[in-house]
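Here it is, the structure, as structure tokens.
Every protein chain but one is kept in place in this view of the complex.
Order of writing sets the chain letters: A, B and C. Residues in each chain are counted from 1.
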């Protein structure tokens, strides 16, 4: 476990009414795909992916969902928060002609990945999908990178209605990508896996979410059947050859008590 | 505290009927003047100075005195002993024309010092004194180094009767030493200090013995009045400017219970 | 003419390829987690402590690191006895030859007996009674393992119900641990496991002016508890004849040998999974094998034991 740090929120950017990015002036040295455990030591502690990471600051982009995140949305710049990490595996940065496919509040970690890929000189196409405009984030940031960028919502806010998987399907059939990175809701990623099964030679990596308690690989709450690998240590980023073997993927996950909950 | 090591005695050299050198095949990386705490985990644990130290072995030269050392003299090569260290301060290796003055079983650490000084290119004169022939050790080793070497016993076994201080007095008046290193019984060292007070500019270092329990600077048993420095950390080697200030030197020491015992 | 070095041993009639045990609460939540640990060199699995109803445990932070160890206040989160045993059964389907200890937690002898009935209906090989969780004291009071009467009542009642061997897991946070060990043996326990976490302890965030753990305090585990665990095992080993699973701060082959020498039959490896990674089981196995080789032993049964307390001069 890297040491716990307690520092003030440097600034908060309102991305949409329900999504905000919290910045901290701290040299986290996280790799793309890694996450921190964030807490105010009063309302629980939860995992969040790094969406931006420079030598002088990093950010996490957070969707207001339940008790913890609602409480977080009460905080102001200057308020103290405490975090530990960065934890977990990271995206491999492999590939030269790369497709990034994101969904909803899970897209932001792909932004940090994207910047690192561009720094490496790779060619990157980004698809960003969400159910509504309120869940679609980081559009401007991606657009400012000057790359091929497509956004879409189920609701059709930008003309066409559909999912990021629909766009990825078209892009895959018209392009010759050598790597695909995906971060989105589990059922979206399930659809992506099905899609990717038509491209047998194509490598890909997914960023998963499972209920995390310890985040240091001991409580066993975040293991993935049937491999038993821990999403907090061997994940949250898993490679295609691992994803292929996961039987629980898209089917169920385990809740705070370790009880199986099936996806609807 | 450096880790405890338990290894076999590699060989035992009988120096005199009451003094033996125990060798261990271990790269101790001790500096001249440092000591180890030695034990068989059954009969106590005691401090002994390093008398030889190469990359593949080191030795401690031990006088049979009481319970602990008598028990040690029952051990054979191959028997296991356990030690921790090396501990404490070391001789500074300063000087170009150097006088070493040793007494009895306290002389051997000067042998390791001597070898290091010669390696540095210094010119070294050694005086080795003891009460009887049985307490005079390392003569051959010093003689083999091809330097000016004088030995003497109170009993006059080698012609003249006297102490190493007597010889040191003559050498000091006839030579221009720039450094003196001394290791011997406390009252011999007291005489040396008196002698050295006639040479105000001359630097010197003494190797002291005090009752040691922890050897890591916490029990406080080995402090020297009035400075309070710990012989196991800031000592056992003290420089002349420190020695000058010691009020307990040659007067008293504290026993296992921390009770003052006066030298007779 | 030396035989091949083997780490295999027997525990209460079951064979294991390694003396290393995954203790309760570490990775033993899911059948696949159990598998992952075994594939990395562990010999025997203990499940997370299961309760009659499922528990989500305490909110986070539930773990905190400090020099020398870990604090945790998981709060006995578990999916409940039924789902928990389903995980064990799924694991046994996959790896039937690996012994599994089902750990259970309750506060009354009756509930322990009820849990034991469920466990006896599962594929579990052994039943472990967690008499010693320090993280639910606010909820349940002092650890049961502090009271000879309660230990006697619980073990006796469970032994009436259970056909599979019963292990009593004891707490170091008592003044008379070896007496409790004797008590558990007298009540019929087939083996002991010790120690559960120490303390509890607390850490403070000096900027937020709050305890770091959500539950304020948490049990201490990891390398810093090794001396306490060795002493606990040794003193109990000196007084009982049933086997002991020695757990607490074991992180290397020589740690494991120290534990076996102190009287343990098997060695638990918990927090080291965090500090040393999942590889730690293989690394410890290797370290034990090297010790055996150095001393010309071929199996762990040849590792000498310390003289028992009363045998000493």
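Annotations for the structure displayed:
To be clear about the criterion, a residue touches a chain if its C-beta (ideal position, glycine included) is under 8 Å from a C-beta of that chain, and two chains touch if they have at least 3 such contacts.
Just so it is clear, the model here is predicted, and its values are computed rather than measured.
Partner chains of the missing chain, restricted to those shown and counted over the full complex, are B, C. Within the set B:40, B:116 or B:154, the residue that contacts the chain not displayed is B:40. Among the residues B:155, B:202 or B:216, only B:216 touches the chain that is left out of the figure.
Within the entire complex, the positions of chain C that touch the omitted partner chain are 66-69, 71, 142, 146, 173-175, 198-204, 206, 209-211, 217-218, 220, 223-228, 230-231, 234, 251, 254, 257-258, 261-262, 291, 304, 306. By the touch rule set out above, chain B reaches the unshown chain at residues 1, 3-4, 6-7, 37, 39-46, 80, 82, 84, 213-221, 223-230, 233, 254-260.
Basically, only the chains that are shown with their structure count from here on.
Touching chain A and chain C at once is no chain at all. Taking each chain's centre as the mean of its CA atoms, B is the chain most distant from chain A. Closest chain to the protein centre (all Cα atoms averaged), using per-chain Cα means: C. Separation between the centroids of chain A and chain C, computed from CA atoms only, is 36 Å. Distance between chain centres (mean CA atoms), chain A to chain B: 66 Å. Of all residues in chain B, none touches two or more other chains.
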